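The complex appears here minus one protein chain, its other protein chains still in place.
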Amino acid sequence: MNSILNIDDLHLEVRRDHIANPVLSGVDLSIKIGEIHGLVGNSGAGKSMLAKAILGILPAATRISSGVINFDGKDITRLDSKQRRHLASRHIAMIPQDPMTSLNPVRRVGKQVCDVLQLHMGMDRGKAQQETQRLLDNVQIREPKTVMRMYPFELSGGMRQRVLIAIAFSCKPELIIADEPTTALDVTVQRQILQLIKQLQMNSATALLFISHDLGVVAKICDRVSIMQSGRIVECQTAESLFDEPQHAYTQSLLETTSKYYRFDRGTNTHSETPAEHQDHA
Amino acid sequence: MNEFARRFGSFSSGHLRVWLGGSIVLLLITAAVFAPWIAPHDPLEQDLISGLLPPFWSSDYDSTYLLGTDSLGRDLLSRLIYGARIALIVAIVAATLAAVLGTVLGLLAGYFGGLFDTTISRMVDIWMSFPPVLLSIVLVAVIGTGLHSVIIAIVVIDWTRFCRVVRAEVLVQREQDYITSAVTIGLGRWTILWREILPNVVPLLITLLTLEMGIAIIVEAILSFVGLSVSSDQATWGGLIQEGRQYVHQAWWVMTLPVLCIIASVLAFNALGDGLRSMLDPVMRR
Partner (left out) sequence: MAPRFILRRLLLILPTLFGVSIIVFVLLRVIPGDPIVMMIPPGATQADIDNLRQLYGLDKSILDQYLIWFGAVLDGDFGISISLRQDVVGLIVSRLPATLELALSAMVLAVVLGITMAIIGTYWQNRWPEAVIDGISGFNQAIPDFLWGLIFILMLGVLWPILPISGRIDPRTGMEFTTQFYLAESLLRGEFSILADLVRHMLLPMVALALPLTAVITRTLKASLFETMTQDYIMLSEIKGFSRWRILIVEALRNALIPTVALSGVQFNFLVGGTVLIERIFSYPGIGNMAIGAVIDRDLPLIQGLIITFAIIFIFTNLLIDLSYRLLNPRVANE
């Protein structure tokens, strides 16, 4: 299978008081077209930084010192901001970690979906609104027309995350990066959102980089998993073999701290399509 | 190298401003105190034949009047020097009184808290929402014109500046270790307030006081400009501006000179205050 993203020996450093601290030191990662690729590692390992490097939104103090990020055959570390913008959302999108802060509080929800469509898909307003309605319907939001006219503060966290997922999938990108997309949500909603992401991903040709702390969740939805430790990918396996025969000592220790029954739980509940259980309009 | 840069940086930002501002303020004080000896003429002495004479750089310059005369032939230099007197009296007296009133209320509100604090803070908020210029004019309308009214107006309006800042600072200081240890030693509340907290807000107060003097000079100029300060035959910078404004097209210097005096002294007080702040601040934090 061809890969959509190929990261080769990526080094990244943060400058603080004239001292460069390495954050990524030689990351190799490849994501295949249409797969769900898990990225696991403990806090501070550099997962979010890697995601930001791919998305091209690195903080000002950071610098890619060497290495390439090949997306669809092109090195995207060398793009200027205009070329980057063309790539954004249309080809690489993101599902953010915190739905409470990721929608603009003073703009109507519908507008925030429409504007991407208008920017990248060349739709006029009417067409974009129709498409928005369809997209919101797809992420199992009831009465999408009403929700479109609401402001973010009128929606619950789960609802907002559904909107953000709709935005991520709206332009049918080749790659979506989801950086801990459920950690800010409560447990029941987490499950629904995971199912939704998985289901939408399966119905599209989108590859998904799924960043998480939770090996159990990763085991459930990912095809392949990369393990990250202090700025390096130490192991990359299919989800099954990773759980059955972890190669790297670090992976083994990670697995031990995770509840064992996830291994047996794997596969259940993943493909069922239950609609959203709660749609509370907060 | 780094150390040098930091020192030089702190010199240019702090010391330089203190020196510049301080020397202009010193000049101002000298002019005010020794006005009768420095001023070449009596500021009230009229010489109707030689009205609106230009200053020394002009060809029509009359050597008895270095900076020229106003429409009644009074010597501008002398009027400016005597104007500095009034400006400085107001600046020092009004700013000091405002500082004392504001500091006392701010210390008490910050240290004792409770209802007293709520009342004072609420009052400060309301006070500060009134346009100060309008408020001072209304105040002068109520208490009448004159030097004391100008001073009262400034004190009544600007005590809030001190109160707010001192109160906030006390709230910070109160939580710090040395106060807690003073309490455990068993010092009384007043002693703590007087001996422990007050000395720590002094650097801040000096800065605020200096800035307030600049403000007071402007307020005095405004009130004398509109004719609500001292009686109009006394020389004030604002009065000179008002006079010069009337024939600004014939004799622009009559208005320009006092405006320059005001700008110079206000900038000097600002520079002194800002310089003191950046000099005293790190000392305080250490």
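Which chain is which? They are A and B, in the order written, and residues in each are numbered from 1.
Keep in mind that, in the parts below, a residue touches a chain if its C-beta (ideal position, glycine included) is under 8 Å from a C-beta of that chain, and two chains touch if they have at least 3 such contacts.
These numbers come from a predicted model, not from an experiment.
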| item | value |
| --- | --- |
| Touching residue (missing chain; options B:Phe34, B:Phe116 or B:Phe130) | B:Phe130 |
| Selected residue (touches chain absent from view) among A:Ala53, A:Ile69, A:Met148 or A:Ile167 | A:Ile167 |
| Hidden partner chain, touching residue among A:Lys32, A:Arg85, A:His213 or A:His248 | A:Arg85 |
| For subunit B, the residues touching the chain missing from this view | 128-135, 137-138, 140-144, 218, 221-222, 225-228, 241, 245, 248-249, 252, 255-256, 259, 262-263, 266-267, 270 |
| Chain not shown, touching residues in subunit A | 55, 57, 81, 85-90, 93-94, 96, 98, 101-107, 115-116, 119-120, 151, 153, 164, 167 |
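In this text, only the chains that are shown with their structure count from here on.
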| item | value |
| --- | --- |
| Interchain centroid distance [CA atoms averaged], subunit A/subunit B, Å | 60 |
